[in-house]
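All protein chains of the complex are present and in place, except for one that has been dropped.
Letters A, B and C name the chains as they come in the text, with residue numbers starting at 1 for each one.
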Amino acid sequence: MDLSVKLPGLNLKNPIMPASGCFSFGKEYSQFYDLSLLGAVVIKAATLNERLGNPTPRVAETYSGMLNAIGLQNPGVETIIDQELPYLKDYDVPVIANVAGSTVEEYEQVAKAFRRTDAISAIELNISCPNVKEGGLQFGTNADVAAEVTRKVKQVSQVPVYVKLTPNVTNVVEIAQAVEQAGADGLTMINSLTGMQIDLQNRRPLLANKVGGLTGPAIKPVAIRMVYQVYQAVKIPIIGVGGIMTVEDVLEFLLAGASAVQVGTANFQNPMICPELIEQLPACLAKYGFTSVEEAIGKGHPSE
Amino acid sequence: MDLSVKLPGLNLKNPIMPASGCFSFGKEYSQFYDLSLLGAVVIKAATLNERLGNPTPRVAETYSGMLNAIGLQNPGVETIIDQELPYLKDYDVPVIANVAGSTVEEYEQVAKAFRRTDAISAIELNISCPNVKEGGLQFGTNADVAAEVTRKVKQVSQVPVYVKLTPNVTNVVEIAQAVEQAGADGLTMINSLTGMQIDLQNRRPLLANKVGGLTGPAIKPVAIRMVYQVYQAVKIPIIGVGGIMTVEDVLEFLLAGASAVQVGTANFQNPMICPELIEQLPACLAKYGFTSVEEAIGKGHPSE
Amino acid sequence: MKQLSVPILSIEKIAKATYQIDMRLEKDHLEKIKPGQFIHIRVHQGSEFMLRRPISVADVDLKLNKLSVIFKVFGRGTEQLTQLKANDLIDLIIPCGNGYPIDTINYNHALLVGGGVGVPPLYYLAKSLVARGVKVTTIIGFQTKEEIFYLDKFSELGEVFVTTNDGSFGTQGYVTDILKQEDLNFDYYFSCGPAPMLKAVKNYLHYFPGYISLEERMGCGIGACYACVVKTEDGKAQKKICTDGPVFQANEVMI
Partner (left out) sequence: MKQLSVPILSIEKIAKATYQIDMRLEKDHLEKIKPGQFIHIRVHQGSEFMLRRPISVADVDLKLNKLSVIFKVFGRGTEQLTQLKANDLIDLIIPCGNGYPIDTINYNHALLVGGGVGVPPLYYLAKSLVARGVKVTTIIGFQTKEEIFYLDKFSELGEVFVTTNDGSFGTQGYVTDILKQEDLNFDYYFSCGPAPMLKAVKNYLHYFPGYISLEERMGCGIGACYACVVKTEDGKAQKKICTDGPVFQANEVMI
């Protein structure tokens, strides 16, 4: 069974990769399995300088999901290049760098900084992180701003740029088309929905940051809907993410129009989820009448 | 323990009511318990004329949630007044009429039609139903349109008007403030998130209508977040709805700022859920240090 | 209609991916159940499964205070149900829907036509008909030999024809092939199975009076959510399968 997928800058041996922020820089999960098994590795968001992130508590559990407000904690792009990426070089797996920032300039600078390494194959522009007060949400919820960040980063990036969209918008198709227009090579969707949990005992929001990003299987139907709608409205490929738990979920994203998928929250429940999905994928594709991954992409759109 | 809550047009003996569309007109659940136990009954959306709704399948299960695309099937407002409301008159429970329409005029006409009955205590304007192609979503996703519908209905309604907001927007606070400005007596939030499930076997969206409304515990964190944000931005009371399963969930909505709550999807899993929650509420309030429902409202907002 | 939590007497695999659950109910609940009715099963405590699963009553034993259902593993919910064990409690809404109006019909020889998971309700129907002195002929269809169940039990009640899609047992083909091949004698028919089968049966037997039992994805199962509608034959109105059905006169609804 041919699991490979060719995307701008990415020759994936299979369509399964961990989602940014749920996999750090890979080292931890390499205790559980060989990272070379993965389609790609998406690293934690890089900002220009080190960030310590939000106060704790940073996570809460919700029904079939979780909330997080990590707040983009990371050691900064230079340290990532020098101290984290070399470890991944030992593996035969393309690396996607998730890029975040508080200003358009910061995005540009981070993307520029990544030019000095050949350890990454693509950039994923995180214009959607809902956790950082000055950054994140704003960029991704306004089509003009989203397009501007995309354009600026495209100008400086040596590798293809995937723009990761936020679901917290009235019209996701409009944003998707704007970033496509601005030169995005692909889309990743979706990031987390903004949510909250209240601590009954302490009578305040449980997360120190009050709001957090809702992820996990709870949000899968929203992700599928958005991938489906955007697939019909753009020409660039989509990497699907949001709530994947099972190999059937993977196929559902492919049918909706995703060319590859990311797995986030499920890693916390089951650290072996990614290799397990990769192993199960051929049988699942065969069961539903497909002979390759490429063949399944977008097949959930009836031809009428 | 005092469970009563006074809201415009509604003297609730307790803050628990079934959500519109999950309870038809009450008759079915009266086989399980005495409807007079409820804080109120919210009836299924009424449109001007009979609607047959969407083709089937109309529902699908999702992780800790469900999708529905019923499509506002209902016998029309006149038949509802003549054939459904009389049954509820036998119970000592206020009735809230959920009002839907495809045009501003239809909303107005339905609200007007309800003037000839004294069987309802309030109107709930469903400006958010995502299932009906010409109606629903548009009204609730644009602040000006939402305000216009609210204003028109307020002009003709003899009973207080609660506006039910959709979560499928970039900025729910903006919509809430617009309808408050337009004269809404209260808000109900939230309606369902738009989602989709794809049928792997048939290679098409499972629901005949393709997209459907995601409800159930999966969406609770989004509902809590929106109630919390809107509570800080408006003066009118909020009826909270979205994913309530347990009495702790009820209290969480109260702390977020809801004055009462509606229970939707959970009725399908457990037809006794509403009376069970009512029974459990006093002990739960006491456990967390409250001596009445009113006292808990909004207490999840730290005073800093 | 009641919500009950009842103990499981046994759960057993009776054919490929097919399980039978026997549960203990009190007599006054069992006595109310008519063939063709279903129970609406809560899959699991907790929030993961928000919708119940409708499963037909396959048998009622008033002596042993026992209700039996037979289900096929289809998706996540029925998969979860296979985890149940004897003595576990199972949460039901019971009885749901309208059954076959076997006491109001005037007939002597009934033809029962079932396919796959449409077979179970026909067993309690067959038993009830025979108990009323009605002669029963049954046609049951499966995908393949390994999926066949209750052949003996049906045989005790009358003549039985079996079809399998792959020809691994009985007649190869569909239940309608039996209708075409055999010169069957009956004055009323009852059918339950997937929509395409019901359609074929209804078309083929359109000169006969008959009842069919429909399936649709359900929300509440009690008539409150309008998930499970079917258009009436004239296309002008809609019926709810969970309360107006699942059993309808064959010419009452559009399928």
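Following the convention adopted for this analysis, contacts are C-beta pairs under 8 Å (C-beta built on N, C-alpha and C of every residue); 3 or more make two chains touch, one makes a residue touch a chain.
Predicted, not measured: the structure shown is a model, and the values here were computed from it.
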Item to check | Which displayed chains the unshown chain touches | outcome: A, B, C
Checklist outcome for this item: The one residue from C:S47, C:T78 or C:T176 touching the chain left out of view is C:S47
Checklist entry - Among B:S64, B:T150, B:Q197 or B:Q229, which residue is in contact with the omitted chain in the full complex? => result B:S64
Item to check | Residue among A:T56, A:Q155, A:Q181 or A:T291 that touches the chain left out of view | outcome: A:T56
Checklist entry - Which chain B residues would touch the chain omitted from the figure, given the whole complex? => result 63-64
Item to check | Missing-partner contacts on chain C, residue numbers | outcome: 44, 46-48, 80
Next on the checklist: Contact with the hidden chain only, please: which chain A residues?
Outcome noted: 21-24, 27-29, 31-32, 44, 52-53, 56-66, 68, 70, 73, 216-217, 245, 265-272
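Definition applied: only the chains that are shown with their structure count from here on.
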Checklist entry - Counting in whole Å, what is the centre-to-centre distance of chain A and chain C, each centre being its mean C-alpha position? => result 46
Next on the checklist: Could you pull out the residues of chain A that touch at least 2 other chains?
Outcome noted: 63-64
Checklist entry - Can you list the chain C residues in contact with two or more other chains? => result 47-48
